[in-house]
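Worksheet: the structure to be examined is printed underneath.
Every protein chain but one is kept in place in this view of the complex.
Let's look at subunit A:
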Amino acid sequence: MLDAAVVHRREMKLTLWISMFIIGLCTLVAIFSPWIMPHDPTEFVTDEPFGSPQVGIWLGSDYLGRDLFSRLIDGTRTTLVMALAATALAHLLGDTLGLLAALRGGWVDAVISRVADLILSLPKIIVGLVVVAALGPSIVVIVILAAIVYAAGVFRIARALGSDLVNMDFIKVAKSRGEGTGWILFAEILPHVAQPLAADFAIRMSFAILFMSSLSFLGLGVQPPLADWGGLVRENLGGLAAGSLVPIFPAIAIAVTSVALNLFVDSLDEHQRKQKGTR
């Protein structure tokens, strides 16, 4: 009994370390990608498409004979920067509006909540299809699209967290003093909800990676020759029939990073609760 509990605790710790390692690695790769790529991602390194792995071309070559390893590294930067930008924007929008709706209530809350409901009720990929068809597949359009789509979910969480606080007496004190909305939202309420919102940020980012990869897989994302992970899967999909493993690698990158972000939040939460419990 006791042993099992100890092992469980060590496992939790291990998942925290593993997830942090993966996230850290991805971050470093994204930051230093120009220096660690062995080849230019647009350079042709083999004569034939889907060349087998060899020294210097560690993961083989893609459908045009370019070094997949270098393209994967370059794609890491594209994927993470876009996901980060979209998530940051979603949180900026969702947190502000969510706390505002909680604080104000009434018609402000009603209007924003219905808009959020509307966004949440639409299938994301179909919306993406329509928007990209109308505005073109530029990075800015895709990031803003993802931000708005995910802001609705963030809004709901921020509003729920805020609703628990707005009736606390310290908010009434601030109101009776005549404090402005900005002060109440960001100085009084935000410190109380920052931790769960930060956890949401990590999970939301994994969603954003999946969403934007899906768009790219459908050909609605960033356009060649630039490619994110989803785009790399799409480009090289034909290789599967030819017996090449090339499209598998970017797919693994997508899966591993999303899982790592989720594990990170889970195990961090567990870790903090344990520390609180033993204190």
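Going forward, contacts are C-beta pairs under 8 Å (C-beta built on N, C-alpha and C of every residue); 3 or more make two chains touch, one makes a residue touch a chain; residues count from 1.
One rule holds in what follows: contacts and distances are computed from a predicted model.
Asks: If you had to name the missing chain as UniProt does, which of "3-methyl-2-oxobutanoate dehydrogenase subunit VorB", "TerD family protein", "ABC transporter ATP-binding protein" or "Glutamyl-tRNA(Gln) amidotransferase subunit A" would it be?
Replies: "ABC transporter ATP-binding protein"
Asks: Of A:Leu92, A:Ala160 or A:Val173, which one is in contact with the hidden chain?
Replies: Touches the omitted chain: A:Val173.
Asks: Would you indicate which residue among A:Asp67, A:Asp95, A:Asp109 or A:Glu188 is in contact with the undisplayed chain?
Replies: Spelled out, the listed residue whose C-beta touches the missing chain is A:Glu188.
Asks: For subunit A, which positions touch the chain that isn't shown here?
Replies: Residues of subunit A in contact with the hidden chain: 168-170, 172-173, 175-179, 187-188, 191-192, 277-279.
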